[in-house]
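Of the protein chains in this complex, all but one are displayed in their positions.
Entry: chain A
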């Protein structure tokens, strides 16, 4: 086994994932290319040394389809010799790419790889790639499919989280993200997206709203009450027969935002770093992918974290900072509760409720955010984790170096 080091991490800003979002005019491949350029430049990297590009992409169709990893590196001018692949672990694809990259390095299979992800959600609609899971009626019925929002509401119902509690958490996410942005804490990793003339299109995360308060989002209508009533609630009750009524508490304001974005992480072993003069920023200490009950779907972060912690040989109490993806407010509260950790160490710079969740990229993005913050605070251990569709969870423990 070799140590897998993180040598660098870069990301795009996140643009609102709708037609009026700043990055809507940018093709998914053009979210990736500037990141390839940035890595090459920041690390004076010889691209020919890179042995694989592993990118998460959850809706790999159209201009985002057909293995965009290989094509993006080609188009970025990294030459003919860099292979690429995409993978789909739903919402944790970006972190899974990091873990797979780390595994390649740790096993000795490869010395230097790029991991990351991309999702242009304003251009390629979520779920537009179809799925046996929800399209095929037999599969759908037998596996008790319900949409994630209903799952999140189910978690809130079972755990007794009130709407107020979730709204307060959501507003805090905006406050923290706004403060971080204001203080320039994201700038270390962000690569601004520019047009063909070099004019800046977007250089900051644009969905953060510092003015958000619990009161302001208290009036938003629950997003999943109607689909729940149409039949999904009854499906959920098949698995949770003692639940009489699902409390629909999630809405646009306390769920993750739909955004466009991409991220890349440079991972390699010690030897290649020495050879190329790269300075390791962190060591990947432990990873975990798990699956659990698919209907409640979003309870994976705690067991995934426990697995990664065990692999790393540390305990939850040893972790200085946590990034738990804010898919829905209840998901974070549930994970914090299950892991019995201090919520003040979680998502200290806000999360996807404020910043957005570009599905295939988010995992790699929050890993970078975590590393930046460990460095800024001069702390050591961090854990990033995400809940994943169909009941999965992925986690990564990193140890900041120097």
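Everything that follows uses one rule, which is that a residue touches a chain if its C-beta (ideal position, glycine included) is under 8 Å from a C-beta of that chain, and two chains touch if they have at least 3 such contacts; residues count from 1.
The rule is short, and it goes like this: contacts and distances are computed from a predicted model.
**Student:** Going by UniProt, what is the name of the one chain that was not included in the view, given "Na(+)/H(+) antiporter subunit C", "Cytochrome c biogenesis factor", "Amino acid/amide ABC transporter membrane protein 2, HAAT family" or "enoyl-CoA hydratase"?
**Tutor:** So the chain that does not appear here would be "enoyl-CoA hydratase", according to UniProt.
**Student:** Which of these touches the unseen chain: A:81, A:107 or A:128?
**Tutor:** Selected residue, touching the omitted chain: A:128.
**Student:** Going by the contact rule already stated, which one of A:67, A:88, A:140 or A:380 would touch the omitted chain in the full complex?
**Tutor:** Per the contact definition at the top, the residue touching the missing chain is A:140.
**Student:** Identify the residues of chain A touching the omitted chain, counting contacts across the whole complex.
**Tutor:** Touch with the absent chain occurs at residues 125, 127-128, 130, 134-138, 140-141, 145-147, 227, 230-232, 234-235, 237-238, 241-245.
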